[in-house]
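Let me begin by presenting the structure, written as structure tokens, before commenting on it.
Omission of a single protein chain aside, the complex is shown with its protein chains in their original locations.
Take a look at subunit A:
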Amino acid sequence: MSAALRPSRLRLLEPVMLLWLALIAALLVLVAGPLLKMVLVSFEMQETGEFTFQNYLTAYGRQRYLDALRNSLLLGALAAAMSVVIAVPMAWAVSRTDMPGKGFTWAMVLAAFVMPPYLGAIGWILLAGPNSGWINVTWRALTGATEPLVNVYTFTGMAFVIALHSFPLVFIFVKSALDLISSEMEDAANILGGGTWTTMRRVTLPLVWPSILGGFILIFLETIALFGTPAIIGIPARINVVTTQLWQFFEDPVRVEVAAAYAIPLLLITVGLIAVQKLMLARKGFVSQTGKGGERREVKLGPWRWVLFGWCLTVGLLAVVKPLLVLLQASFAKAWGRGFSLDNLTLRNYRFILFEHDMAPQSVWNTVWFSAASATIAVILALLVAYIVIRRLMRFADALGFLAMAPFVIPGIVMAIGFYAAYAGPPLSLYGSGLLIILAFAARFLPIAYASSQAAMRAVHPEMEEAARILGSGRLHAIRKVTAPLLKTSLLGGWLVVFIVASRELSAAIFLVGPRTRTMSVLLYDLTEQGNFEVVAAFGGVLLVITMVIVGIGMKLVGRDFMLRRE
């Protein structure tokens, strides 16, 4: 017992305190540093570093730049509105009704979610290009018309393509809200004389308004920060948006200061809207679900259920099946416009991209390695922060949680500019190194990892750990033997999600890659610019296969819904 009699009086140097300091330092480097640096740089003269407003004058001094800003906002609103229209009926059908084919609908939503948006965009160029797009070729052949039926190179076309890959967010939000409403609420309206449709319109929908609005805001924000689709479709269509304009500021000579100044509205809008959303969701009573208690029955739709199924089917076709089909065809074709004939078949595209292209194999390796490294860093950081925050080990634990969640309100493209400004040049001179990208990805996806770590941590009763400690195991030993094994599955889930989103990330990567650190997504974009769609499609196929493998592993080890869980 005598050894036990020297309790530590140096509370300040407790391991937890040291850990806290280390975490704060890491989060400052990853989150606060780049952001601050970006803001600073936006007020600095290039070369001299003197204080100036000149960057802002340059960034907002031309009509073209202002138009891009307006275009971004319009595009965000349009894509978000389209997503709501697409997703709300689907969510209602899957959650509340006896519509057939719910499994299929789920699969389509998941696939649309997993598919990198720029691949969808390329698919839609093949489908709805004004001259040789499949849809237009078919249309002309059938009707003898000379004008194209649809044109992807338009503002609406672009918004539609974006919506086809964003709607899963609204779907998930609305469905999980609907899942919480008991049938009794609807019964109460029925008994007062409301029919199915009236009830849905007057009772059910209003109850999920906050979720719809929440989804709308998120998609709006994602869209204004999206680079791939606007670059692939918008640049040929001469539609300039903020992200593509930022990219132009990065072309030689790189004008980081102007880009930084130009990115500020993106940041402010995001912070503002997320705050609005938080306030909205915090309003009690509006979200008046009764919890899981009440009984839930499926609404009987009669013949209407086929109408709804038709809707889901159409969305699935447009978002997933058709783009994938034409991409697949192109990837095996000598020339994609020549259609599905045997003499058009070839493996040349795959051979070229896998074995002959001088950058492609390197980029595959880069993608896997950057994604894995950043997922690991993000999950470890998130876990430690979640541990300290949930167990309330420290007085200022919440500061950690705040920093870990902060990247959620920083658009990826803004973060990339911040990382470039802070770490690309001296003193660290990370430009061209993989570390720059790994750190940026880790920071960008930290909130995803943090949300899943937090949920996992909450599910492990602190008494589990205390039971180990009172039997003689130190805190770290208890974490290793008890907490960590219990968290394993959820952590793996978090890791895989980060890996997947990192492996397809383009908006941030495009600003940070050097000659040797190009990722698959960046290379895909470069190939698209060169217009060789067969090779692009083959390379996209490779990316999809990698993603599928990871998703498959995740479903096997973590559970079928691990990507779409709302935490």
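Simple rule for what comes next: a residue touches a chain if its C-beta (ideal position, glycine included) is under 8 Å from a C-beta of that chain, and two chains touch if they have at least 3 such contacts; residues count from 1.
We adopt the following convention: contacts and distances are computed from a predicted model.
Undergrad: Quick one: find the hidden chain's UniProt protein name among "Sarcosine oxidase subunit alpha", "Tryptophan 2-monooxygenase", "ABC transporter ATP-binding protein" or "(2Fe-2S) ferredoxin".
TA: The chain we cannot see is, by its UniProt record, "ABC transporter ATP-binding protein".
Undergrad: Among A:L75, A:L273, A:V482 or A:V558, exactly one should touch the missing chain; which is it?
TA: Going through A:L75, A:L273, A:V482 or A:V558 one by one, A:V482 is the residue touching the chain not shown.
Undergrad: Check each of A:L317, A:M464 or A:M548 against the chain that is not shown and name the one that touches it.
TA: A:M464
Undergrad: Mind pulling the subunit A residues that touch the left-out chain?
TA: On the side of subunit A, residues 1-5, 7-9, 11, 461, 463-464, 466-475, 477, 481-482, 485-486 touch the unshown chain.
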